[in-house]
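The structure follows.
One protein chain is absent from this view; the other protein chains keep their places.
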Amino acid sequence: MALTGEKQICLEMLSIVKQFPKVLANNNINIKLYTGEILALLGENGAGKSTLMNILYGLYKPTSGEILLNGQAVTFASPRDAIRHGLGMVHQHFMLVETLTVTENIILGVEPGRGGFVDYKAAREEVRALSERYHLHVDLDEKIENLSVGLQQRVEILKALYRKAKILILDEPTAVLTPQEVDELFVVIRKLVETGVSIIIITHKLEEVKAISDRVYILRRGEITGVHRTAEATKAQLANYMVGRDVVLTVNKVPKEVTKPPVFTINNLTVIGDNKIPVVKNLSLAAAPGEIVGIAGVDGNGQAELAEAIRGLRRIESGSLLYKDKIINGDSTQFRIRKKMGYVPADRRRFGLVLPMTISENMALGHHLDKPNAGWFNLCRDYMQSNAKKLVTDFDIRTPGVGVPAEQLSGGNQQKVILAREFSWTPEFLLVSQPTRGLDVGAIEYIHTQILRMRDNDVAILLISLELEEIFSLSDRILIIYEGQIIKEFQAGGTNEKEVGFYMTGGKERSHE
Amino acid sequence: MNTFLAIFNADLLVSTIRLATPIALAAIGATICERSGIVNIAMEGIMVVGAFMAVVFTFLSGSPWVGLVAGILGGGIFSLIHGAATISLHMDHTVSGAVLNILALGVTRYLMILFYGHPGTTDSIPISLKAYQFAIPGLSRIPLLGPLLFNQTPIVYLSFLILIAATILMGKTKTGLHIRAAGEHPLALETIGVSVYKIRYLGVFISGLLSGAAGAYLSIENAVSFSEGMTSGKGFIALAAMISGGWSPIGAYLAALFFGFADALQIRFQIMSRVRIPAEIFIIFPYVLCIIAVAGLVRRSRAPKADGKDFMIEKSE
Partner (left out) sequence: MNNSKKFLPGLFLVLIIVFLILGAILYLAAYFWGFFLILLAGILYFIRQVITLGPAEAKLNVKLMGKKLMVPVVGILCSMILAILIMIITGYDPLTVLKSLFYGGFIRNWHVSVLNATPLIFTGLSIAIGFKAGLFNIGAEGQYYIGTMAATYLGLKLGLPPFLSIVLIYLISASAAAAYNIFPAVLKVKTGAHEVITTMMFAHIARYLSPIFVLANGGDPATSTHVYVTDEIIRTNFLPYFSSFLPEANYRLHIGILIALITAVAINFFLNRSKYGYEIRAVGANADAARAQGISVGRNIILALVMGGFLAGMAGVTETLGLNHKMFQNLDAGYGFNGISVALLAGNHPIGIIFTSLLWGALDAGGQYMSRTTGVPGAIVEIIKGMILFLIVAKYIYSWAGNRLVSRRKARAEEGLA
């Protein structure tokens, strides 16, 4: 008890084990939460943080183990139970109904009022009182779709508090926030703690842990590798516990001299987003054969729209795309594919594959009109099949055969199908967006190796990633995108994660210059 | 000028409201159903079932009021098949709807032969709901609006009440709020502890009840018997009304009025036409209008985000 003085334990998770069919996600985890503290759960993607919190929130049933709430053993069959016991969770993907107002979202499911009618007046008063008490100000009659991400998160917190949450779980709360919003969030969190709420923050960012938490548990591969008072631990220590080795991903990147002129250039590109305001503004960049240009940035800073514009899926407002010294602004996607521009989309299940179609059919996608996949009218199924078989062996895709639908493959193997397809016809320019999202470490390493191999084959590669580690392990040059603009450029060796992270969140660069 | 007055008079508005009533009832039902996230193209079939049930029970009991209740409930119960198929059995919504439309034709034809001994048209009922047309004292004296709104037949009154009730339901009640959430972000609703399945079943059931009422209107208020094909696409026009009305009960009603007006107008033109033009040319008019309305308005109105999307509760293992 020396660690926390006289504070009380409000929640305990004892020897939690969660065995998924193939993975041991949580192995004998013990966690204590004291009333009114801010606890951080630090770990890499796939370390088991989310699984643990989903167990706590009633979404998963633990294989074994116990949850004690104020000393009482409890089991949560569903989030409903968890909420009733005073737990609240702010999911990474918000659970808000966009077309409803803030008030309606907050009271949803526990509306005040009699006889089936909602007493909107009372509801507004209650919510207003709540928001004033916690200093969480937000326009109560505005629809969610008109709010910024930061404000939406605030609504989520209010939603939990309205349900009298005593323990609040925040899942990667800063992933989509601007630095200013992060500061505001921290102020809010501290306010909440003062009123007796206990907080668990799930994160993989060291900065955050240092900035806000009282104590920190570090998870690695489903096990607790350390628990510290934050003030007493250095970042280096924490990183070591979290990663377990000095470098996370060991891909063999041989430095390569770029000798050729750029094959793909963007000049002053402006693209309009779905909400009809410019999301890519006056952006310029260039990629030469044999180099990987990494674009680092927080999600939602125009990366998706930039990728769509390069692929020809989104109209270009102004500026130009230059490929092999020709402007391709108006050319169709099909034309770009035939000119050997490759694309590995961020959302592979939605944009990369036609899941109900077979692997051999997916391997031909995009080139299904051309020889040797097709004749003047017919498909050459023999060729498609033998080609798919070859690629399945080359890329080590685990599948029962090339005739099975792509939806039957695991995420990593699906991604390998896309890579195999894009690599197989020797592209000269390759746009790779989030190539390893949601994959396990083995698949990540394999895919990184393949991308580097393409670079060594003199392909110009534009890499868009939200993962700094990925940017660093692959890129030769690093560009930082913020609010649709490239605000900084680094050579791979000339910077570190901290510096890049600083600019990614809109760092004060522009005021310096 | 005379012809003009003969077409555009108060009577035209009265028949507009009458012709709009079945479309409006079904369209309001469809609105609630789709706001909860279930696409319902089975309304045509549900109307057929409702119309048939209404006639049979009027026939059996001698009272069209019993028939009305039977028609409404018959539609409601039949719609639950759509609910089970789409919600519990995760079937594609349009496919299930199309299958139910086909099933409704078969079921009514079979039962008709069983009850009446022949397909086609049923025997006439002794008394229709039209006989119960009544004027609300005082209010019906208001010029123009009086005869229009306050001297009507029962189901027309019912449709007014339902419009008000549906508006209150969607705007003021807890259930309405849940329905709106279920059609936009079902997972958000489920994690908060409200069963999306229940809400969606409710939405389908309400649309079944209202489509049943629409069917009853066609068979025991507007006519005195049931005949196959009497719905003539009204269920689909109701869908169009729902879309043109921007997925709101009032919008749906207004759109239905518009289609009813087109129908009333074409009937007038048919009667008034001096030249020998086939009547069918006029009958087509409302359908054409329907296409134009949907094509013109569909981009402007916004469908519920999870409309037609299957929702499966993830099982905690």
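Think of it as A and B in the order they're written, each chain with its own count starting at 1.
Definition applied: contacts are C-beta pairs under 8 Å (C-beta built on N, C-alpha and C of every residue); 3 or more make two chains touch, one makes a residue touch a chain.
Quantities reported herein were computed from a predicted structural model and do not represent experimental measurements.
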item	value
Per the touch definition above, residue among A:Q92, A:Q334, A:T426 or A:N496 touching the missing chain	A:Q334
Absent-chain contact - pick from A:P262, A:G319 or A:P345	A:P345
Residues of chain B in contact with the chain not shown	41, 81, 85, 89-91, 94-96, 98-99, 101-103, 105-107, 109-110, 112-114, 119, 229, 232-233, 236-237, 239-240, 243, 278, 280-281, 283-284, 287-288, 290-291, 294-296, 298-299
Contact set of chain A toward the excluded chain (per top definition)	311, 313, 332-337, 343, 345, 350-357, 361, 364-366, 368-369, 373-374, 377-379, 381
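Assume only the chains that are shown with their structure count from here on.
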item	value
Approximate Å spacing (C-alpha centroids) for the pair chain A, chain B	45
Complex contacts: residues of chain B adjacent to chain A	172-175, 177-178, 180-181, 184-185, 187-189, 191-194, 302, 304-305, 314, 316-317
Chain A residues within the chain B interface of the complex	20, 58-61, 77-80, 83, 95-100, 104, 108-111, 113, 116-118, 120
